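Complex shown without one protein chain; remaining protein chains in place.
On to chain A.
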Amino acid sequence: MRDTASYLELEADAGLSATDLHYAPGRSRLIDGLTLHLPDSGIHCLIGPNGAGKSLTLRLLHGLLTPDAGAVRWRGDTMSASDRVAQAMVFQKPVLLRRSVAANVDFVLKSRRSADPTFRDALLKRVGLEGRNRQPARLLSGGEQQRLALARALAIRPRVLFLDEPTASLDPNSARLIEEILCEERHHGTLCVLVTHDVGQARRLADSVAFVSVGRIVEHSTTDAFFRAPVSREARAYLSNLMVL
């Protein structure tokens, strides 16, 4: 485990890094000098209050948004098209195709020219949706939709997996299932960048925690260090409210 200081000083070419990102559509400076260096594997959490810019940060890291200034790099190089292809994202609100459960996964597999029903069924089983192949995806419950979105992301066999509150609408058992999947992914060397409001989840899963506040990372340290002794005023305020509860 790295200590606090080493996360902040992690070499910019170690894995996924964002340097001094700015994103200001219109006049509002939504992302304002955000710097974040992540290693090339493990589970790393972004936490912070609503509207802090966590979802925007994921979009910038994934390349869905182009920063006005600053750069996102993968192992020291600007993100290439083939780097992008090896990334997947589970959105805060899942966007499912107007097709069956199985067809949603097949769509991704086919787009990568690797249609494989056995693999698809294994993925659906892994997220607890076995036997639901033919059901229309948009009739699934909110939590089931979220799990299908995860299965679809895993179909990409991602090198980097972005997850925006993937367990927010899940029951405890389903949430635990997702957490197990993320741990397996970590074991396979995937880099998982996870936005969560579930502090317990961050504690259980994360190798490091970055705290987002008004468009920047105000603190980034190992999970232990972060929860033992948060340094920034913002993180302390956020956590102290939780302690009261």
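A few notes on this one:
In the analysis below, a contact is a pair of C-beta atoms (placed from the backbone, for glycine too) under 8 Å apart; a residue touches a chain by one contact, two chains touch by 3 or more; residues count from 1.
One rule holds in what follows: contacts and distances are computed from a predicted model.
With the options "Anti-sigma regulatory factor", "Tungstate transport system permease protein", "Class I SAM-dependent methyltransferase" or "ABC transporter domain-containing protein" in hand, the undepicted chain maps to the protein name "Tungstate transport system permease protein" (source: UniProt).
Residue A:H62 is the one among A:H62, A:R147 or A:R216 that touches the chain not shown. Within the set A:R73, A:R99, A:R204 or A:R236, the residue that contacts the chain not displayed is A:R99. Summary of contacts with the chain left out: across A:S28, A:S111, A:S141 or A:N173, the touching residue is A:S111.
Contact with the chain not shown here comes from a single listed residue; of A:R138, A:H197 or A:R236, that residue is A:R138. Think of the hidden chain as still there; on chain A it touches residues 59, 62, 64, 81, 84-85, 87-89, 91, 95, 97-99, 107-108, 111, 136-139, 156.
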